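Here's a structure for you.
Heads up, one of the protein chains got dropped from this complex, but the rest are sitting where they should.
Residue numbering begins at 1 within each chain, and the chains themselves are lettered A, B and C in the order written.
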Amino acid sequence: MKTAKVAIVGASGYSGEELVRLLLNHPHAELTAVTSRQYAGQTLAQVFPRFAHHPGARRLHFSEPRADLLAKQAQVVFLALPHGVAAEFAVPLLQLGCQVIDLSADFRVKSAAVYKEFYAHEHPAPDLLAQAVYGLPEIYRAQIKTASLVASPGCYPTSILLALIPLLKAGLVQTSGIIADSLSGVSGAGRKAETDYLFVECNESVRPYGLPRHRHLSEIEQELSLAAGHQVVLQFTPHLIPVNRGILTTLYLSPAQKPAHAALSEWGEKIAATYQAAYGSEPFVRLLEGKALPDTKNVVGTNVIEIAWRLDPRTGRLIVISAEDNLVKGASGQAVQSLNLMCGWPEIAGLM
Amino acid sequence: MKTAKVAIVGASGYSGEELVRLLLNHPHAELTAVTSRQYAGQTLAQVFPRFAHHPGARRLHFSEPRADLLAKQAQVVFLALPHGVAAEFAVPLLQLGCQVIDLSADFRVKSAAVYKEFYAHEHPAPDLLAQAVYGLPEIYRAQIKTASLVASPGCYPTSILLALIPLLKAGLVQTSGIIADSLSGVSGAGRKAETDYLFVECNESVRPYGLPRHRHLSEIEQELSLAAGHQVVLQFTPHLIPVNRGILTTLYLSPAQKPAHAALSEWGEKIAATYQAAYGSEPFVRLLEGKALPDTKNVVGTNVIEIAWRLDPRTGRLIVISAEDNLVKGASGQAVQSLNLMCGWPEIAGLM
Amino acid sequence: MKTAKVAIVGASGYSGEELVRLLLNHPHAELTAVTSRQYAGQTLAQVFPRFAHHPGARRLHFSEPRADLLAKQAQVVFLALPHGVAAEFAVPLLQLGCQVIDLSADFRVKSAAVYKEFYAHEHPAPDLLAQAVYGLPEIYRAQIKTASLVASPGCYPTSILLALIPLLKAGLVQTSGIIADSLSGVSGAGRKAETDYLFVECNESVRPYGLPRHRHLSEIEQELSLAAGHQVVLQFTPHLIPVNRGILTTLYLSPAQKPAHAALSEWGEKIAATYQAAYGSEPFVRLLEGKALPDTKNVVGTNVIEIAWRLDPRTGRLIVISAEDNLVKGASGQAVQSLNLMCGWPEIAGLM
Partner (left out) sequence: MKTAKVAIVGASGYSGEELVRLLLNHPHAELTAVTSRQYAGQTLAQVFPRFAHHPGARRLHFSEPRADLLAKQAQVVFLALPHGVAAEFAVPLLQLGCQVIDLSADFRVKSAAVYKEFYAHEHPAPDLLAQAVYGLPEIYRAQIKTASLVASPGCYPTSILLALIPLLKAGLVQTSGIIADSLSGVSGAGRKAETDYLFVECNESVRPYGLPRHRHLSEIEQELSLAAGHQVVLQFTPHLIPVNRGILTTLYLSPAQKPAHAALSEWGEKIAATYQAAYGSEPFVRLLEGKALPDTKNVVGTNVIEIAWRLDPRTGRLIVISAEDNLVKGASGQAVQSLNLMCGWPEIAGLM
């Protein structure tokens, strides 16, 4: 199988580090460049001792990020940068003929106006928005295969969208009044030296944050609306939980038509069939059966998202729960899944 | 001030241990007996090394639980026992003239039929249900003062009820469609030797459980219905979080009358005034102001419940969040608060 | 009993916060001033929500640190500042007639030369070294009572010195070859926004640091040498452990005279008698008996240090283990213990 040279811009954060882990061990990709202003000149092995036993980690040095050099070193470039900054690299890299997989939010929202509303600055490269593909392989597999610019979704969006989109497309749930209550591990905050994320401030602490309007709502609602066929507004509450990795999302949904109590079981059958049709053969979506419920510890370190659901006969509601590793299926693993599609490799390459 | 002799039946679990801590240091109560079949004969200091520096802990021995002896040793008896078992002690203790503060669920539900529905066995002492007072001091202060049997509420009910009851009484929120999403520390599961609660199974794990019908719904819905004036059905999802202590509950509420967008601020003023009226002078309810949001680490070890709320103009919903220590305000601290009321002591005695 | 006004300079770190907790609830001390450049103008309740239910926390505002003002507001001033900075405040405060309890290392070492060797800068106030009393109440109780400047020891020194000094004074162990292996919770690193202390970097991590020459060796060896009557050199290895609070120290000791195998039990009797004589009536030292071994969870939140020991017949060595809360007995609780002594209050006031 043909191999491809790949590079990571901004490889020193948690998502970047996870990309390094996945790409060092990828059977078809060759990691040829990693950039970091802070660590330029040091090897991957020096900065990330956990990779030091991989020959590639001892060989590869961090460099200053320069688009012109990266374009010579790699065919596909991952951007693991803050929003706003990512676009600055995407523009020249695309012009120089690279394919770009961007893990920031810069190209996830189709509308420059919505971007400005949620991110509080002008979109840095609005001309590219039309060509960007939202990098959720289970939904946009065909488009990703031919994309030059993939906007790889983040952790909250993935945990919510994969659980909801099939139900919305099938018209099985009301599109108003949807609630997503999410619990995130601390790595979701990034490797930032802020007191809020110190061990002592997070350990033995459970807390909500960012209420009531989280930035990721912009892309979540965009994709939910596309699935529903009309505008969807979401209630979303993120919480910070003292685990390193993992997101667990609990979704509260009502039936599209209020089913009589007798019709609840029928609704259940449709839900089961819809999920089965959507994900029955997906390599990275695990539909739980029987009494099993999602648990982040069963997905951490993997590219798998677990989904389970329950009907509550007392309230007539549907509860859907999903669990994923925020750094893998919620970030870097999903980005590699897109890489595999773009390069024509098996979708699971380097992810099992 | 007059002192009173108190005893704890079932003092070896987490709630029992927390009662020991509070009562050893209580200025007016004298802890005269603690029972435990497992530890009978050993001192408190031997079983709980953390109390070993307290002279009382070195003096007091665990004994086998016998109602006749307890009635001679104490005027007020705390029952920190599993449901079903607690009633077996409550009956003779009350007959022998003791006052009883029961931390189990046995006397929290007014209806023996509802009890049977949720706990799957006949109520062990239905004749006592009428006289039991639900031990939520902020709501039933007057009744607790003269009670002989207090059914002290558990952790989930407290975190939900204190946040909701004032809003329901004021008619400010819809009584249908209420959702409570709760996150609990592992001590909520008790000191049970089960693999599910081993360190390795809980650490780095986030998971829901007991979906969709938790036993505590019986008492929660009873009290919500009393506040609302009609039957309330609650959607409730508990999750297990890797912290020792703490419960954080996020509540999703809709306005009683759909307020126009302009009316949202008016709704907010009413909510603020309602909470202020209900809890402005409560010693153990902290209404957060400004940007502050509840965090379990700010209440752990205290009898305080934190409450904050946000209106979401995008969805028109009210989000209320509460945080408490499940073993203090959610169990033993609240029980001591009732003790203080029953004995005519300052309500905060031994709790600051 | 006479009360005293007290102040805390540098009240926003973990030790300062713990001082606030203890002094807000102290029966005889009145906290009249807390300083913090970062939080000047805010109340204690705003900066530390966990104290917000204490009336004093809602009343008291952080102020800029100014010695002249502090001297008017308080009779005793606690310095919870970095070394080097503490001395800058100690000098004027003492001149203005205050008593000072310094939690930094500035006045713990008697020799300005040793200070310079370990802290890499000139001692900022060498003239005060002679009058400073090392604030270990179990060892220097009489001197603390009349001190105007107490150098309150830190967490590692306390955990090592209290375990060793009685054995050294009694001549029961060899003074060469002593090893102290210590495990510290992350709050020991202070509330510093450094990536090394982020949740994700500390959780699921166990690591040594600062090998082989930790700064606290200067004061530890000074005090060990005073107890032994000659120079003692210590092998000391600190490790960082993912708990918020707590230090556990394991000490490896050899008999002063190599006892024959038969004499081991005799050595044991002397050790037991020595510890009993030293600490049998100490309120904050808990000598464990039987099979009990120290566990940080049994001392966290208290001013107690637990000590246990074992003779190993296979190696002829004595193993001593101590556990304490690094922020209480290892910092702020111990400082309040000194305050109690200096003010003629019961030594346990505000610490039980």
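Heads up, the rule we're going with is that a residue touches a chain if its C-beta (ideal position, glycine included) is under 8 Å from a C-beta of that chain, and two chains touch if they have at least 3 such contacts.
Since we're looking at a predicted model, the values are computed, not measured.
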Full-complex touch with the removed chain, picking from C:P49, C:G135, C:P242 or C:G350, is C:P242
Residue of C:A40, C:A113, C:A142 or C:L211 in touch with the missing chain, whole complex considered: C:L211
Pick out the residues on chain A that sit against the missing chain. 25, 49-50, 52-54, 204, 283-284, 286, 288, 292, 295, 297-299, 301-302, 304, 306, 352
Go through chain C and note every residue touching the omitted chain. 177, 179, 181, 183, 185, 201, 203-209, 211-213, 217, 233-235, 237, 239, 241-246, 248, 250, 252, 293-297, 300, 310-312, 314-315, 317, 319, 321, 323
In chain B, positions touching the absent partner: 14, 186-187, 191-195, 197-204, 242-244
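Everything below uses one rule, namely that only the chains that are shown with their structure count from here on.
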Chain A-chain B contact: same residues or different, taking over half shared as same? same
A CA-based fit of chain B to chain C gives a rotation angle in degrees, as a multiple of 5, equal to 180
Give, as an integer number of Å, the spacing between the C-alpha centres of chain C and chain A. 47
Taking the mean of the CA coordinates per chain, how far is chain B from chain C in Å? 37
In whole angstrom, what separates the CA-based centres of chain A and chain B? 39
Shared-contact residues (touching 2 or more other chains) in chain A: 201, 203-204, 242-244
